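See below for the structure under consideration.
Note that one protein chain is taken out, while the other chains of the complex remain in position.
For clarity, chains are labelled A and B in written order, and residue numbers in each chain start from 1.
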Amino acid sequence: MSALPAAKTSPGNFFEDFQLGQTIRHATPRTVTLGDVALYNGLFGARFAVQSSDIFAQKIGYPRSPLDELLVFHVVFGKTVADISLNAVANLGYADCRFLKPVFPGATLTAVSEVIGLRENSNRKTGIVYVRSRGFDETGDTVLDYARWVMVRKRDEAAPVPGDHVPRLLDAVLPSTLGDACPRIDVAAYDFTLAGSPSRFGDYAVGEKIDHVDGVTVEEAEHQIATRLYQNTARIHFDQYSAAQGRFARRLIYGGHVISLARSLSFNGLANAFHIAAINGGRHVSPLFAGATVFAWSEVLAKAELAGRTDVGALRLRTVATADRPCHDFPYKNGDDYDAAVLLDLDYWALIPR
Amino acid sequence: MSALPAAKTSPGNFFEDFQLGQTIRHATPRTVTLGDVALYNGLFGARFAVQSSDIFAQKIGYPRSPLDELLVFHVVFGKTVADISLNAVANLGYADCRFLKPVFPGATLTAVSEVIGLRENSNRKTGIVYVRSRGFDETGDTVLDYARWVMVRKRDEAAPVPGDHVPRLLDAVLPSTLGDACPRIDVAAYDFTLAGSPSRFGDYAVGEKIDHVDGVTVEEAEHQIATRLYQNTARIHFDQYSAAQGRFARRLIYGGHVISLARSLSFNGLANAFHIAAINGGRHVSPLFAGATVFAWSEVLAKAELAGRTDVGALRLRTVATADRPCHDFPYKNGDDYDAAVLLDLDYWALIPR
Partner (left out) sequence: MSALPAAKTSPGNFFEDFQLGQTIRHATPRTVTLGDVALYNGLFGARFAVQSSDIFAQKIGYPRSPLDELLVFHVVFGKTVADISLNAVANLGYADCRFLKPVFPGATLTAVSEVIGLRENSNRKTGIVYVRSRGFDETGDTVLDYARWVMVRKRDEAAPVPGDHVPRLLDAVLPSTLGDACPRIDVAAYDFTLAGSPSRFGDYAVGEKIDHVDGVTVEEAEHQIATRLYQNTARIHFDQYSAAQGRFARRLIYGGHVISLARSLSFNGLANAFHIAAINGGRHVSPLFAGATVFAWSEVLAKAELAGRTDVGALRLRTVATADRPCHDFPYKNGDDYDAAVLLDLDYWALIPR
C-alpha cells in the first residue's frame, strides 16, 4: 500500500514483450455512426452509390447503405496501434485481409490480435512481429480479418528472442473465399446511370490500366481529423514538435489515409466496383506529407467469378497512388525500384455487377 | 472480345456534346444525414434556430429541424458538376432557383438537368450551356429547381454548333410562387429571444442596409471538406499540383462556399429570416482563395406578402460578400464595376415571421 503507484501510462510493447500465440484484446470499443460516415465522406469524397444512398442500397438488396469497407478497416486497425505498433520502426505490410460481414451505422466494433510470427533482425535492435487481427461487431461476428507485419524496436538489445517463426501468408486471397460481406444483389435493380458508369464485370480486361485522372491535395487538418476519427493515436501523425526533430521533420500521414484517397479517386474509372471484398497486400512505398497532391491509377490484375454467384464478379486490382505526379502514363517501377513518386501499391479484390 | 476496352473514365461533356432539350440524369444519389448537418454546422457555424433545434422547429410547425436550404442546394449542385461543368471555363450565373419542399435528415437526393439553351461564343472555342436542374427526394418530389448557365470549352473548334437558343429567365422569382418549402408556422410559438433577435418582417425597410460585422477566415481544409461533402469533384477545388500551373496558382474555392459563409454571417442582423425560399440570381464576382477573411452585408431590395399567408413575409435581399474588407460602408460597385473586394452578389428571397 505504501509503494509508489504503478505506472499509469503504457509505453507500448517492445519486440521482446510479444509471445508467439499470444492473444491481445485491444482497447476502446467504438460505435460507428452516421456521423462518422459523414465525416469520412467529407474527408475523402467517396461517390460509390451503394455507400452513398440508402435507397440505392435497398433496391439492390442491402437493408441500407453499409459502411465503407475502408472505414471499417481503419477503425479496427486504429485499435491495434497502442498494443502492436507504438514502437514500430516501419509498417511492413498487410496480407490476407478479408471483409466478412457488412457493417452498418450503429455497429460497435472491437478488435483482437494474435501474434502469429516473430523474427529478430540480425542487428538485434529490432524484430518483425506478425499478427492476425480481427474486428468484431457487437454480436460477436467477425467483420474483418487480416494479417499484418511490423518492425518493432527492442527495449533491450540483449533481451532473449521471444520466438522465431515466420508465418506463411497467402499471396492473394482465394476468389472462392470472397463475397461474405456482400449480400446477393439484384443486378436488374442496379441503376448504372445513377451509379455513374455503364461498365460492368465483363467490360474490364485483365491488363487494362485506368488513369483515375483527378488529384487531391492533402492538408494537415484533414489527415489528423481522419486518423483521430479512427482513434489511431500513433504520435508520428499528430506531434509536429517531436517530428521536427526526426528524420522527416514533418508529421507522417497515416498510410491508411492514402488508401482511402486512392479508393475515392478510383471512382473515376471503377464506379461500379462498389465493394472491397479483400486486400491481398498493401505496401506503403514512401511516406506522404501534407501539401502533396495525390493521384492514382489502377490495373486489372485478374478477374474471377464467385462460386454460385451470378450477380457480381471480382476484379483483382492494383491501385497505385503517387504524390505530385499525374498518372496518365501509369508510373510504377523502373526496373526493380518503384518510381520515386509512388506512395502506395495496393493489391485487392473488388466486386462489381456482372 | 479482343478489342481494346472502352474508356472507363469520363472526360466530361464539351460544348458540342450537349443538345437542346437533352435530359441528363446525374450520378450518385445521396442520403443526407444528421452527420452531414453536423459537419455543415462545424464548417459554417449557422445559428438559425429553426435549423439548429428540433424542439424550436417542432413548436412552430415543422416535424423536426429541416436541412439548411443551402446544404440541399450544394448536394444537388454537386451532382451536376461531372456532367455539366467539368470542362467549364466559368460559372456564369444562377436564376429562378426555388426551394419547393422541406428536406429532413434521412432524405435521399438525386438530380436531373435539362439543357434549355446553347449559344456558341464568337471565338468558336467555347459556348454557353443553360440548364435547368432539379433535385428530387426519395419520394420523387422536386425539392429544388434552378437554372444555371456556364461557359464550356469545345473539344474541337470546328465542331458544328449544337443549337442556338438563349432561354428567357426570370429576373426574380415571383413572390406568389414562394413558400412551398416552408410549412405554415405558428408565430405565437416562435420564441424571438431564443431565435436571437426581436426583428420581424415589419421591422425591415426597403433600402435598409445591414453590416453583418463578423469576419471569417477560410482554410484549405475547410473548403475541401465542405466541397467533398457535396460530392462536388471539380478538380480546381482540390488539386494544388495542377492549380500551381494555372492562372491563379492556387486552388479556387467553390463559389457555394462563399454563399454559405455569407448566409451564416448574415445571422447577425437577419436572425429571424430563417428560410431561403428562392434565389433570384447569384454572381461570383471574384474568386476566393484560402487565407482570406470573408465579410458580408445585406440590403433589403423589396418586401412581399405571400398570398394567403399571415405567418411569414418575404424579404428580397442582396447579400454581398467581400474578401479582406469589412463592410461597415457597404462596399458594392464603383460606377459599373464591382469594388475589387467583392466576392459575391447574391439576390434571394428569405422568409421571416410577421
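We adopt the following convention: a contact is a pair of C-beta atoms (placed from the backbone, for glycine too) under 8 Å apart; a residue touches a chain by one contact, two chains touch by 3 or more.
Keep in mind that what you see is a predicted model, and the values were worked out from it rather than measured.
Note that of B:I24, B:L39 or B:V320, the residue touching the chain absent from this view is B:L39. Within the complete assembly, B:L194 is the residue of B:A7, B:V161 or B:L194 that touches the hidden chain.
Across B:T9, B:Q22 or B:S53, the single residue that touches the chain missing here is B:S53. Interface residues of chain A facing the missing partner chain: 5-6, 8-10, 25, 27-31, 33-36, 38-39, 82, 106, 108, 110, 138, 219-221, 224-229, 231, 233, 235, 238-242, 251.
Interface residues of chain B facing the missing partner chain: 33-39, 41-45, 47, 49, 52-56, 65, 193-197, 199, 203-205, 208, 210-217, 219-222, 225, 268-271, 291-293, 295, 324, 326.
One rule holds in what follows: only the chains that are shown with their structure count from here on.
A straight line joining the Cα centres of chain A and chain B is 36 Å long.
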